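A single protein chain has been omitted from the complex, and every remaining protein chain is retained in its original position.
Letters A, B and C mark the chains in the order given here, with residues in each chain numbered from 1 onward.
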Amino acid sequence: MTSTHRAVVRITGPDRPGIVSDVSGLLFKLGLNIHHADQHLDAEANLFFQRIEFPVPEGWERVRTELTKGLDALGMQHSLRVLSERLRVGVLISKHAHCGMDILDRHRTGELQCEVPVIISNHPDLGPEFTRRGYTFVHEPIAGNKAEQERRILARLAEERVDLVVLARYMQILTSGFVAAYPNRIINIHHSFLPAFAGAEPYRQAFRKGVKLVGATSHYVTEQLDEGPIIAQGVTRVSHRDTVADMERKGRDLERVVLAEAVRCHLEDRIIAYGHKTVVFE
Amino acid sequence: MTSTHRAVVRITGPDRPGIVSDVSGLLFKLGLNIHHADQHLDAEANLFFQRIEFPVPEGWERVRTELTKGLDALGMQHSLRVLSERLRVGVLISKHAHCGMDILDRHRTGELQCEVPVIISNHPDLGPEFTRRGYTFVHEPIAGNKAEQERRILARLAEERVDLVVLARYMQILTSGFVAAYPNRIINIHHSFLPAFAGAEPYRQAFRKGVKLVGATSHYVTEQLDEGPIIAQGVTRVSHRDTVADMERKGRDLERVVLAEAVRCHLEDRIIAYGHKTVVFE
Amino acid sequence: MTSTHRAVVRITGPDRPGIVSDVSGLLFKLGLNIHHADQHLDAEANLFFQRIEFPVPEGWERVRTELTKGLDALGMQHSLRVLSERLRVGVLISKHAHCGMDILDRHRTGELQCEVPVIISNHPDLGPEFTRRGYTFVHEPIAGNKAEQERRILARLAEERVDLVVLARYMQILTSGFVAAYPNRIINIHHSFLPAFAGAEPYRQAFRKGVKLVGATSHYVTEQLDEGPIIAQGVTRVSHRDTVADMERKGRDLERVVLAEAVRCHLEDRIIAYGHKTVVFE
Partner (left out) sequence: MTSTHRAVVRITGPDRPGIVSDVSGLLFKLGLNIHHADQHLDAEANLFFQRIEFPVPEGWERVRTELTKGLDALGMQHSLRVLSERLRVGVLISKHAHCGMDILDRHRTGELQCEVPVIISNHPDLGPEFTRRGYTFVHEPIAGNKAEQERRILARLAEERVDLVVLARYMQILTSGFVAAYPNRIINIHHSFLPAFAGAEPYRQAFRKGVKLVGATSHYVTEQLDEGPIIAQGVTRVSHRDTVADMERKGRDLERVVLAEAVRCHLEDRIIAYGHKTVVFE
């Protein structure tokens, strides 16, 4: 493993004097060369957050052991990952293809560095579109028994050793059992500027309300519908001229970009979720 | 009155075949030269909207009479105004000065073409700031009797023949009686992207929610708090780094711009409110 | 042909009194129901522009003849098209796939209503990517003779009866002969906010300059490189943290959206190019 590989450490815990000094001292002692470092203090919650990126050095196995030991000794939550050890992403879709297509195009062009072992849908319609692109498409119909369908999906995701689930306009509400299987590892795209227009048909709600901007929100999925920690948001202008269909069209561009941004940040260990919020080290 | 003056006609009513032809024929017959024309069809509501701007011609008094007669004959709601007949604006403020200062700066530099005969506040603090700029400042304290305070404000606005009331961060909820006195003629700035974070302390709400954008909304005031027809909206990026105070600072820039945009559009007869929405001919 | 089909008339010419009345009268006389109408007056150039959209009525063939006759009589440039008579688009690419993929995804999901009979590239690399999606991919290498290569491309475009050529990051400068074959019918995406950073390697130029925003510009191609009439532009924030590679990544999202917007506007007859500029009726 050469130095073109990058590793990322994330640290979270109660703030205390000297924490920055301790972490940077630890890395320096191990001969690690910080390329990017970003930190944040939530003064209200007294929580400290840090993300450090460095090239993987010679003799990585030994260094990794030492580094892990040192991080453990800090008494804080932490993660350590070499980014080239790619995460495995399962994509769930329904009938709207644009977000799924976009994620996969970014995968194919190398913009999203991950594996995509499986695409699962509750509808068969988009199967040919994705299989012809070389992906594995699985149709899991609900057929009146959603619990059973979710069980089958979870089994498949487990079998594929999926690390991250992306809901690319999957139009079903996941049960709490499903959500609990992937805490802060399911990313959804909601087609409004949350918390405005939570729930069904947000563009229709926006049209009725007469807003002058429509938005999209990517967030981790929690048990509370449309309430999970927000990762990224975008808006675009609309006017009285825009019908619901126009808003949907404009919104699709936002959905693509905002979802892809969230997935990229997750894949690069840039997000730390805590409580109802996220720290996103861009 | 020379041709550098501009007049604006606005028309609203149920759509019917030939309405565009009828209006343009009427103007042509009177020798009026359309400089800007904008129209809109709300297909769901079957409502037609039009705004036409033209230079005031020679012999305007006679033309105005003919034009009014012709507009009456269309069987639609309409308005006709020469923009240089400036509207009179009353500004209501509390303790936050930035929106009021901004409106008055734009007034002084000629960006907002109107008269500002009076500024009224429920607090005395900002009086010197505005009087030294040459404006009339009136302190109307609530002193436990809001009904009475509103009565005094309404009396003063009437006395000053105010056409438009601008709530430049006036932190009181107006009673329905006050609102009814100026239908679609009171503009408020709410410091969030409505309908998200209606009510009190929107930046604090936004901070708790962990949104990645904060917004501002200008709207006409109706009886329902923060529910009136939206005129303009803006958003700006925030991140986990931003405290409530940072959000307030970023938000102030939005509030200034979004409120000024709404006031300008109103002064230039660019807005037609209908139901809960607006048509804004920019 | 039923009333779900929409037709579009575009009119351009020297402004004169009564032109709006004449056009709307003509449409009314033929029983046409204006759904959208937009007009513009370039006061400096004394040029009038109009776009009118209406549902195709019963007995369209007869109406079309009458309408064309009426439009001819106006003495202005005009066009008339039924939008469901889809334009045929030829896509030219090189090695960057993202814009091409995006255009084709929008084609497949119905967002862009057109035919795409052929994709041509000066490199073979992306062939499999597009053929597996069901498109015809043609490799036309330059091989030291660009004139000859362009001749072959033009022949193929002619054979496919292509109406619009989209340069989806085609990294070759077209000769004036090629450009002349498709006046205002070749759309390019330039990866900067033109006129800043025209020419090669705009992101590198932007990085060196230390700008805080990067942009993308879609425009019609003219003989002057990067000087054709601008159709759409977008920008996104960058900071000192962004490397050239980061700017490229952020820019790709802009390129996708800004190119697609231009293509959609062209397909819906929303653009009128004149001189070095465009009127875009959104």
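We adopt the following convention: a residue touches a chain if its C-beta (ideal position, glycine included) is under 8 Å from a C-beta of that chain, and two chains touch if they have at least 3 such contacts.
Given the structure is predicted, the values throughout are model-derived calculations rather than measurements.
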Neighbouring shown chains of the undisplayed chain, as defined at the top: A, B, C
Per the touch definition above, residue among B:30, B:63, B:82 or B:97 touching the missing chain: B:97
Residue touching the undisplayed chain, where the options are B:58, B:111, B:201 or B:223: B:111
Interface with the undisplayed chain - residues on chain C: 40, 42-43, 49, 193-197, 208-213, 215, 229-235, 239-241, 243, 276-280, 282
Touching residues on chain B - with respect to the absent chain: 36, 97-98, 101-102, 105-106, 108-109, 111, 129, 132-134, 241, 249, 252-253, 256-257, 260, 282
For chain A, the residues touching the chain missing from this view: 17-18, 20-21, 24-25, 27-28, 31, 33-39, 41, 43, 237
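Here, only the chains that are shown with their structure count from here on.
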Distance between the centres, which are taken as Cα means, of chain B and chain A, whole angstrom: 41
Centre distance in Å when chain A and chain C are each reduced to the mean of their C-alpha atoms: 34
Set of chain C residues in contact with two or more other chains: 36
